[in-house]
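Attaching a single structure in structure tokens format; questions to follow.
Not every chain is included here, but those present sit where they belong.
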Amino acid sequence: MEKVTGLIAAAFTPFHEDGAINHSLIPALVDKLVEDGLRGIFVCGSNGEGPNMTTAERMEVAEAFVKAAGKRLLVFVHVGHSSIAEARLLAAHAQAIGADAISAVAAFYFKPTSVQNLADSMAQIAAAAPELPFYYYHIPHLTGVGMDMIEFLRIAGPAIPNLAGIKYTATSLQEYQSCLEYENGKFDILFGLDEMLLPAMAVGAKGAIGSTYTFAAPLYLKTMELFKAGRMDEARASHAYMVEVIRYLVKYPPIPGQKAIMQMLGWNLGPCRLPLTTFSPEAYNRFQGELARLSFFDKAPARKTVQTS
Amino acid sequence: MEKVTGLIAAAFTPFHEDGAINHSLIPALVDKLVEDGLRGIFVCGSNGEGPNMTTAERMEVAEAFVKAAGKRLLVFVHVGHSSIAEARLLAAHAQAIGADAISAVAAFYFKPTSVQNLADSMAQIAAAAPELPFYYYHIPHLTGVGMDMIEFLRIAGPAIPNLAGIKYTATSLQEYQSCLEYENGKFDILFGLDEMLLPAMAVGAKGAIGSTYTFAAPLYLKTMELFKAGRMDEARASHAYMVEVIRYLVKYPPIPGQKAIMQMLGWNLGPCRLPLTTFSPEAYNRFQGELARLSFFDKAPARKTVQTS
């Protein structure tokens, strides 16, 4: 697989009100992402509530997205799990169903205690899907595992034949830049913090994975165009808008907040599963008002046809 | 179930060298724990590497221990998981196989953000095994979830009909004492830090769950006897011995370290699974030497017959 350029949406998993998976919405959601110009989707990750689902459910959801994608966009399946044995099952399944890549966070109950230990752990997972590119998912604020990523590339590069790169979800752009430039840019280092996309581009980011790309990709794509055209002041102003939206968002629990945004835009993706919470009507209305004052609903693409499911 | 008095061993899971579960050792291990005077076993917890196993494996291991126990001692099955849905499967299974109690840590990828949220999450798990006593497993240094346990009892008490108590693995003995005394001692608050057992008894502990009880229960039981007899100075001296042993232990990764101790005592429980590590021969020998200098092998009960499996 070539290096990824463009945006990959960290897709939400639609649930019914009773918490069961709502498969029926997945095809329309994927169609929307294709139309919005996404390059890929990342499924069963943090935003997809992968860690809230059973292994069987994760496999079902991955399969539904792969099928809906129909090779129109890349499908990354997140297979990270506290149990490496379980992660291997998910990895093998992802390969079997025709996913384009897999990715895994570090084990997060017992945590790797050294870069070597992390690389050993990831090697076991990657080996279960040897035909797929493997991306280590670096997200220290959620997993509590904050290893040196240059050391990781140095150790894991030779040890994991299908290591493609890193989904890099951290603010340390100096290390991010070093990873991009490591061995003449050998690895694909996808950036994972939407609200820092512009400064990440300044140090070389070409591809990014993020949750807000699910509902606001066109706004980011415009920022990217302006940056590429050397129009920095306009790029910064364009980027500032999403920075402000996210500033409001993160005053709420962010995954429930984004499911609320999706609902405001016509996509009823249902509740989140515990321990994640779901917006109360009051919080929903307050948040909707805040976004309206930012003219968000004039800018983000709403669902074209009313949702019926 | 009455309140538990005495010691419950947090059992290790035996693995073969290739990482597969070594079921053959479980009956002998349980026999040993019965002989050592244990009141119960806690299976698939942290020390049992529950979070390192697949759901299917956890079920197998729980079943093997329940069968081996044959009601000679209580079997607590740990069902905690990052996915509450998966934890519910484990809970229902534990009830079906005749376990005596279940216990669960807080979800540890997405983490509860309030006591109410924690109680809501635990209620979903407890409801999947309604006939079994449920113990919340409070272990903030591993899960990162450090809620107020008095508030938890206040909220979860009425909301979880089968809430029996807490496996309390934290050093905050003032809160531990408050939990013991909450509503005239309504709940069973089992203490989880072996090296603080004596001071925990001073504030009222009657039952405890811990990993070192697997290999050193007689030493702790002697301390408990001395304490109950009011012979505090002797109790303190007795307790000091295991404090010193554990002080050496925790300079190593503690679960691999305890599997090494078991091996020194004649029980080859095999390696740990990643991301846990396994002792190198050098570390094993050094640790064995340290324990020998503490006369540990004169005091801890060795396996009676040589291991053949």
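The chains carry the letters A and B, assigned in the order they are written, with residues numbered from 1 in each.
By definition in this document, a contact is a pair of C-beta atoms (placed from the backbone, for glycine too) under 8 Å apart; a residue touches a chain by one contact, two chains touch by 3 or more.
Quick caveat: nothing in here was measured; it's all calculated off a predicted structure.
The complete homomeric complex described by this structure file contains 4 copies, of which 2 appear in the displayed model.
Just so we're on the same page, only the chains that are shown with their structure count from here on.
Subunit A and subunit B carry the same sequence, and matching their CA atoms takes a turn of 180 degrees, rounded to a multiple of 5.
Distance between subunit A and subunit B, defined via averaged C-alpha coordinates, is recorded as 36 Å.
On subunit A, the positions that touch subunit B within their shared complex are 19, 46, 49, 51-55, 57, 81-86, 89, 106-113, 117-118, 120-121, 124, 142-144, 253, 255, 273-277.
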